[in-house]
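Only one protein chain is missing from this complex, and each of the others stays in its spot.
For subunit A:
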Amino acid sequence: MSTTSKVADTNGGTAARSGKPSKVGAAANWADERLGLAGLAKKNLRKVFPDHWSFMLGEIALWSFVVLLVTGVFLTFWFNPSMTEIEYQGSYAPLRGSYISEAFNSSLHISFDVRGGLLLRQMHHWAAHLFIGSMLIHMMRVFLTGAYRKPREINWVIGVLLLTLGTLEGFTGYSLPDDLLSGTGVRAADGFVKSIPVIGTYGSFLLFGDEFPGHSIIPRLYIIHVLLIPGLILGLIAAHMLLLVYHKHTQWPGPGRTEQNVVGFPMLPVYAAKAGGFFFIVFGATALMGGLMTINPIWMYGPYDPTKVTAGSQPDWYMGWPDGLLRIIPGWTEVSFWGVTLALPVFLTVILMPTLIITFLILYPFIDNWISGDKREHHLLQRPRDTPARTGLMAALVTFYVLALFAGGNDIIAIRLDLSINQITYFLRAAIFLGPILAFWITKRWCISLQRHAKEQALHGYETGIIERSPDGAYSERHLPLPDAKQALIVGRERDQLLELEPAVDKNGVERPHNRKERLRLALNRFWFADNLQPPTAAEIEAAHHHHDGHDGHELEAGAHDDDRDALVKGH
């Protein structure tokens, strides 16, 4: 029986007959005679995409960017990025008569006097949260499963750049309405720029066109927000997608899935339908959020006034972690010498740390590769437990991120939980260093325990919960082999290979200088891989089976129990 013969009639159960050309065929023919696309299309129309829920995270990012483009274009029709002050005469009564900037005025106009304007504004802002959040989680997925390894390092780098640009795009975007909250953010940004040694003051003058706030920052942020960064993001997304298609998607190990193949659904029709349909789901979800959940109610904050501020001023969450570091660093780190000032409390936390972390993320695939010494291509994903040190590293990074984010909301935490803001700050000053170390260590050991458990199951089967008594009265629990897919996940992974130091003397008897870099590499390699458990070899599995054949209990027995086994396998 052919595999497609049972597909529903509506989908066409028989092969298309030649002879009578269809309309689709005629259109394709017309296009190909002018564009010659058939050569390209034949390879890609039925391109295989493997399926897993975690592969959807990047899709959320992609589609929320499309939502951002669509809603953003609408907003540009009404928004006026000018800092000229005018008297507000719109619908929002509490502000009528006050002098506000054109930017704030047009934002209020969109919110109150354009039908659907508030919806578009809120959708745009929610989609921005979704865009950055899904990129972040997508990146964690790629990191934790080793999908950044050769040949995908460049795509990882593009991804990190996209996340960085997305964050900047978010900041420039929420600064545009020129409300009190965003203006406070821009004011802080002026302080950030001024903290840069040597060039900071010039940077501030160049950015603002004058002393803060000047008259240029909103129009400049606007053109950066609607042209410069979106252009870069679009180009990088295109490159990201092209490389994805060229490399073909990674897949999880499983029955029939190897490093040499890719198993999944063809692009046309299944993947195209699922991915295309998913766009509408993201769009729809964003629209529901925009309709039901208020976000950034600028009319409640009021227009920006550099002499006013509200308590509980928080940036959008993705800017929260540098802001948190900024809050907990002690002020004595600022130093003055030789007539100059090093504003380290600001520079270290909001300029240097983000730069260092982005640089580290960009370099990570290459560092990882240097430590492992692995030059092969990898298309099968790794389970997080199978790379305990790397998973521990991500746990450390997440812990750092979350603690810093908490620090960014220390005032809110203090009020809500009735705690002392000073004590929260003192606690976080220590926790920001100790927390990640602890998280690394716990996660690494946890992963190794999971590996041990998985290996146990692969060799001796899983516990069925059925207790058997042997004729001589001994009790034992029956074990059954894991389902194929699960077994393949455990035994199908690659073994870790420890680097070995070349002999100190080469074959000609000449002493080989072992330099420091090489020793560091070996030490890291040991630290990274030496504690890991290796998957059972075929011989070990064979031996385990023989072992059980000779004994009772542990695993099922042949013969009389066969029916039980079938029942259990089905039930599982």
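One rule holds in what follows: a residue touches a chain if its C-beta (ideal position, glycine included) is under 8 Å from a C-beta of that chain, and two chains touch if they have at least 3 such contacts; residues count from 1.
Simple rule for what comes next: contacts and distances are computed from a predicted model.
Colleague: Between "ABC transporter permease", "Cytochrome bc1 complex Rieske iron-sulfur subunit", "Electron transfer flavoprotein subunit alpha/FixB family protein" or "Xanthine dehydrogenase subunit XdhA", which matches the UniProt record of the unshown chain?
Modeller: Going by its UniProt entry, the chain not pictured is "Cytochrome bc1 complex Rieske iron-sulfur subunit".
Colleague: If I consider the whole complex, including the chain that's not displayed, which of A:T333, A:Q457 or A:S476 touches that chain?
Modeller: Spelled out, the listed residue whose C-beta touches the missing chain is A:T333.
Colleague: Using the touch definition from the top, which of A:D113, A:E468 or A:D531 touches the missing chain?
Modeller: A:D113
Colleague: Give the residue, chosen from A:T76, A:T341 or A:S449, that touches the chain omitted from the document.
Modeller: Residue touching the chain left out of view: A:T341.
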